[in-house]
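Here the complex is missing a single protein chain, while all its other protein chains stay put.
Up next, chain A:
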Amino acid sequence: MALVDIRNVTKSYGSTQVLKGVSLDIKEGEIVTIIGKSGSGKSTLLRCINALERIDGGEITVEGQSVRTDMPNLRDFRQRVGIVFQAFNLFPHMTVERNITLAPVLNKRIAKSEGRALALDVLARVGLADKIDAYPAQLSGGQQQRVAIARCLAMRPHLMLFDEVTSALDPELVGEVLKVMEDMARQGMTMVLVTHEMGFARNVASKIVFMHQGRVWEEGPPAELFANPRTPELQSFIASAR
């Protein structure tokens, strides 16, 4: 059974329909990369998976559970589905440790010492254990984004969503974030990414989803999709992304 099952999802903002019947399966351990022009609905789709946006039609299920913005156990659900944003969204008034342990300490009632161990553990996975006492403003963009990923990992999610996580970074900082994500992919984390990093899509993804005008236009393994794009839209997208 698929970990995420998206069936015929529609979504409008006012009179603009941004998702026009999207269907997609994501299996456990898959690395799914959603590509497409801006306005194609890819970020909206990602946000719908985490119930950050209400869908108008169709259904999304994650681990067999129907995802709705008014689902009864929304908070538990959100702890299982992590999301990392383009703008990091770290809490500026908290140290790196507090950013990571805030939710576990408040909701999983772990002890303070345990919290620090947890923070060190997830920070080690993103290579930033030495920054545990720093504040976000003292870190580079790439470091902040890695802390945001670590904060997500501390929730022990079953699925992670990445919404253009390298788009706000200076070019020389993109690599360190992508490397962390590659490591996570190797360790078997199920990941859904919206990205403009074609190299990452090509080399790490197990499935590419090309969205166009609110629809899944083409999908398949990267080697196949990049070598033989069937539609002129994907052909021109690949040509322009090079």
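In this section, contacts are C-beta pairs under 8 Å (C-beta built on N, C-alpha and C of every residue); 3 or more make two chains touch, one makes a residue touch a chain; residues count from 1.
We adopt the following convention: contacts and distances are computed from a predicted model.
Novice: Could you check which of "Pyruvate dehydrogenase subunit beta", "Quinol oxidase subunit 3", "RNA polymerase sigma24 factor" or "Polar amino acid transport system permease protein" matches the UniProt name for the chain that's left out?
Specialist: "Polar amino acid transport system permease protein"
Novice: Using the document's definition of touch, tell me which of A:G36, A:G82 or A:P222 contacts the absent chain.
Specialist: A:G82
Novice: In the whole complex, not just what's shown, which of A:M1, A:A111, A:A137 or A:A239 touches the removed chain?
Specialist: Checking each option in A:M1, A:A111, A:A137 or A:A239, the one touching the absent chain turns out to be A:A137.
Novice: Which listed residue, A:G29, A:G57 or A:P92, touches the chain dropped from view?
Specialist: Reading the full complex, the residue touching the unseen chain is A:P92.
Novice: Provide the residue numbers of chain A that touch the chain removed from this figure.
Specialist: Given the touch definition above, chain A has residues 50, 52, 75-76, 78-79, 82-83, 85, 87, 89-94, 102-103, 106-107, 135, 137-138, 151, 155 touching the missing chain.
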